[in-house]
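Can you keep this structure in mind? I'll have questions shortly.
Omission of a single protein chain aside, the complex is shown with its protein chains in their original locations.
Chains here go by letter, A, B and C, matching the order in which they are written, and residues are numbered from 1 within each.
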Amino acid sequence: MTTTPQAVRRASPRTRPAAKKAAKAAKAPAPEPATDPSAVLLPQAEPVRLIEADGTPLPARADYPEPPVEALRELYRRMVVGRRFDTQATALTKQGRLAVYPSSRGQEACQVGGVLAVRDTDWVFPTYRESMALVSRGIDPVEVLTLLRGDWHCGYDPTAVHTAPQCTPLATQCVHAAGLAYGETHQGRDTVALVYIGDGATSEGDFHEGVNFAAVFKAPVVYFVQNNKYAISVPLSRQTAAPSLAYKGVGYGVPSEQVDGNDPVAVLAVLTRAVAHARAGHGPFLVEAHTYRMEPHTNADDATRYRDGAEVDTWRDRDPIARLEAYLRARGALDDAAVAAVAEEAEAYAADLRQRMNAQPEVHPLSLFDHVYAEPTPQLVEQREMVRAELAAAAEEDGH
Amino acid sequence: MTTTPQAVRRASPRTRPAAKKAAKAAKAPAPEPATDPSAVLLPQAEPVRLIEADGTPLPARADYPEPPVEALRELYRRMVVGRRFDTQATALTKQGRLAVYPSSRGQEACQVGGVLAVRDTDWVFPTYRESMALVSRGIDPVEVLTLLRGDWHCGYDPTAVHTAPQCTPLATQCVHAAGLAYGETHQGRDTVALVYIGDGATSEGDFHEGVNFAAVFKAPVVYFVQNNKYAISVPLSRQTAAPSLAYKGVGYGVPSEQVDGNDPVAVLAVLTRAVAHARAGHGPFLVEAHTYRMEPHTNADDATRYRDGAEVDTWRDRDPIARLEAYLRARGALDDAAVAAVAEEAEAYAADLRQRMNAQPEVHPLSLFDHVYAEPTPQLVEQREMVRAELAAAAEEDGH
Amino acid sequence: MGATTMAKALNAALADALADDDRVLVFGEDVGRLGGVFRITDGLQARFGDKRCFDTPLAEAGIVGFAVGLAMSGLRPVVEMQFDAFAYPAFEQIASHVAKLRNRTRGALSVPMVIRVPYAGGIGGVEHHCDSSEAYYAHTPGLKVVTPATVADAYSLLREAIADPDPVVFMEPKKLYFSSAEADLPARTEPFGRAVVRRPGRDATLVAYGPAVPVALEAAEAARDEGWDLEVVDVRTIVPFDDATVAASVRRTGRCVVISEAQGFAGVGAEIAARVQERCFHALHAPVLRVSGLDIPYPAPMLEHTHLPGVDRVLDTVARLQWDDQPDPRWVAA
Partner (left out) sequence: MGATTMAKALNAALADALADDDRVLVFGEDVGRLGGVFRITDGLQARFGDKRCFDTPLAEAGIVGFAVGLAMSGLRPVVEMQFDAFAYPAFEQIASHVAKLRNRTRGALSVPMVIRVPYAGGIGGVEHHCDSSEAYYAHTPGLKVVTPATVADAYSLLREAIADPDPVVFMEPKKLYFSSAEADLPARTEPFGRAVVRRPGRDATLVAYGPAVPVALEAAEAARDEGWDLEVVDVRTIVPFDDATVAASVRRTGRCVVISEAQGFAGVGAEIAARVQERCFHALHAPVLRVSGLDIPYPAPMLEHTHLPGVDRVLDTVARLQWDDQPDPRWVAA
């Protein structure tokens, strides 16, 4: 109960030996934990940023070494494909192929950065907004869009792709992740859970309970808050009076960091360290990314009711893809040919998706009874009989 | 979103001008706000303490000026009476006069300190453990014990005594207090709400939502966590991995403090400042008091199952009443005669309570239907008729 | 008199309540500048200011608990839960405080408030956006539970709910929000506790509420072709329930089908069926039958029409009302 102020003040990167070790280990694919949990709780006062909005590199820093250039090229590739996917999905709503679509345009660095920071065997806990992250993770885009097309709820097999169903009841996934991660540890596996959550959802009680459970049980979870400034129409100022959402960590004894969410290099660097921290057994880590939702909440929303174009324009200038492209080009890690190749891949991806989404999905009314329980109850068997009879009668009528 | 580290580091008391101002204002009954909310969020690393466990005064400090001596004498008086009440209530469980009683023995400084820090027109939000606080506030002890005797739920009229019903569903009162306090402000009144809450209950989602609502709406609420180290049998280490519960404030942008909860002088000083902060319109304040529950959770609990006598003994040496008595005696503010007078008052209080609790309370079965709605529904009227008939039949049988 | 929608009627009721009574506050998620995702609070913040109509942090227990506190301070909160399933985080606040505070304090502390819940399906919403949650509230003593099925009722019942001394869970059938009807606002219709015969008939009574009322009316219309003259009763207020009107109708017709969109098991439809047979046993020529949603989690949009009780399912059920006075073969053995 008695702690010196140092315990909650972040040591400066210059003087923290652990960070120096991390810098050395940076070339390894899964760096050693860079943090001493008892010495680091509060986030740095300014979001971590490694490249400027125009792609100019900032001075290298020991606490967040830059990810390897191959990782950044891969990040770029997936962000471009991801955005093209996102645009295509929005277009599909206009053609009536999707019931609704929440775009994550503008949040590409977060969507893809999160996925690249974890292993395939790690678990991702997405919200409805993470379609882009999920396709980036390699999940079939048609399966990702199943929920939004409306033929079933979750289109993929979560256990096969280590990805929870896209979560709509806000913040509830925070607790699931704590349980999953703890359960994996309990069974001797070194799985990490990565939770995507929005700024608004941090106001829910389940955020509090989830992060706290993870902290008390030292569960390897990274809580990744995409602060895109709005919860539908409600601005951040109505969610919190805190200096930033990252400051919530200290109340749980969880180290936290804030990052420029439109700086793909910084996002990947910060998440990589957070994941390493969790995997090393130091418990959860909280990251807040400052980003922006460029589109309305969903295609059904009218964002002009609550924010003006000037604000959106400001953020247009901070586009994460252009930023990374400029940086990689300047470093000589990307040229016109490579950019064109990625663009082409993205087009092909979108075309394939478009074509596959053109087919009307088959839905089987009687399947409604298949997965309520492992075996249907007598009550459900009765109701299935009723529906079967209705369908038979309808078919007969159609026949005449 | 961008805040300098100073914004979350507590300025040292020596260098903070606001605190100096507060020191000057200390003699006024309702001191001016002593804090600049944007400059102070984190608690001090050590709990505030103004007198030693043996009553020896510590050096005076500018940030928490000592309350006036009359206030301390009153504090002493109410603590003695409060403890006697508490002992009496425990005795009443043994005589079967109370169904159950959660003692707050050992927490007298918090129980009474909270009550003395607020005005009669302020609202107090107690839990089931605050019987002592409520009688200290002047509520009829029989009404306070109604819930635990079992003749009705809440025995007092909350609107008459500005005290919410003792709250059992943990942490739910945190949100009520935010609403009440905001509502009062909205109607132009300067009411403050004081919330009592236990260490365990801070893990509930409603704690999070309540403090956050209060912060966002700048509602004048003081959240007063009595960290008595246990939630029934569960020790603090299972509730949090944070340096202390007071560190939760920063995540809401709410200034916080920790205090030695067995130092009555410090508790009153810290709460006085917290209440002044809230009343001045600076929003909520979070105080964590480090104290100890000397008795089992309730009379029905067996604390030997989860903690050893040695631990309890340690805390016996930190008795808040003996501590304040020693301090006041040394200051010449209390002599044998005064101590004897208070003891006598306490005995009389207990005797009166004992006697009044001897009477079997009248309960009226048909009153069950009176307060479900303002007017009973037709369904309740029907059920009341049924019960009336049952009672009539039973009376008739008895008559024969 | 003019055509208007249920959404507009609700909006007008809120506006008129805000205008008439300073104590009324409207708040929740996105109810301010956006005017609510269904636009029920459209324009209220602009007209009454952001102290009277405002957005809150995203936390439903917080919203309802905050309303409890505001009510304690003498105000009249009207809160919006954005969708049915998103009121569940507030369940403890509703069941353990909102419903009980008057009772706990022997009437000393009442917490009049309205909890508006857009509910049920039929709008192609994805999972968690279409639950029929009325039974959870109806089963909780201390709450009134009201659900309009007409434009005029939407206005009138909401005004009454806001003026009521008790907490009211106000269930708004989403799929009816944009159905329009002639209505003369401010309309005042029958008070709480009164069911209404929406269509008289002699052969059987269809009892329905909320989103099921238009289905019942449509079924009654279609039943004419089969030679059945069906009466339709709109329950309107689930709690308090109008036994008198419902029982009188069933005693007249001798047959009854209860229609609710919710999953049937232990729902409001079960309560109505149980009450009707208790009270009308000797008048009944057939058991009281129920048509309800299936006992499954609300399905994905492309399958919801199979789940929802529609006209055909109602007519199939009416056909089973033992018109030949023979027991139902399905249930002879089971």
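The working rule: contacts are C-beta pairs under 8 Å (C-beta built on N, C-alpha and C of every residue); 3 or more make two chains touch, one makes a residue touch a chain.
Remember, predicted model here, so these are calculated numbers, not experimental data.
Every visible chain touched by the undisplayed chain in the complete complex is listed here: A, B, C.
Residue A:182 is the one among A:64, A:182 or A:327 that touches the chain missing from this view.
Summary of contacts with the chain left out: across C:52, C:290 or C:313, the touching residue is C:290. Screening C:148, C:167 or C:267 for touch with the missing chain picks out C:267. In the full complex, the hidden chain is touched by subunit B at residues 99-100, 147-153, 168-170, 200-201, 203-206, 231-234, 238-240, 301, 305-306, 361, 363, 365, 367-369, 372, 377, 379-380, 382-383, 386-387, 390, 394. Taking the complete complex into account, residues 123, 152-154, 156-160, 164-165, 169, 172, 174-184, 186-187, 191, 193, 205-206, 208-210, 212-213, 216, 367, 370-374, 377-379 of subunit A touch the chain not shown.
Mapped onto subunit C, the interface with the missing chain covers residues 61, 85, 88-89, 91-92, 95-96, 99-100, 103-104, 127-128, 131, 135-136, 138-139, 141-142, 239, 241, 243-244, 247, 263, 265-271, 273-274, 277-282, 284, 286-290, 294-297, 322, 327-328, 331, 334.
The working rule: only the chains that are shown with their structure count from here on.
Compared on C-beta pairs in contact, A-C and B-C come out with B-C as the pair having more.
Seen from the C-alpha centroid of subunit C, the farthest chain centroid is that of B.
The distance from the centre of subunit B to the centre of subunit C, each centre being the mean of the chain's C-alpha atoms, comes to 41 Å. Computed centre separation for the pair subunit A/subunit C is 37 angstrom, with centres defined by C-alpha atoms. Annotation for subunit B: residues 205-206, 208-209, 212, 216 touch two or more other chains.
Shared interface positions of subunit C, i.e. residues touching 2 or more other chains, are given as 56-57, 59, 61-62, 89.
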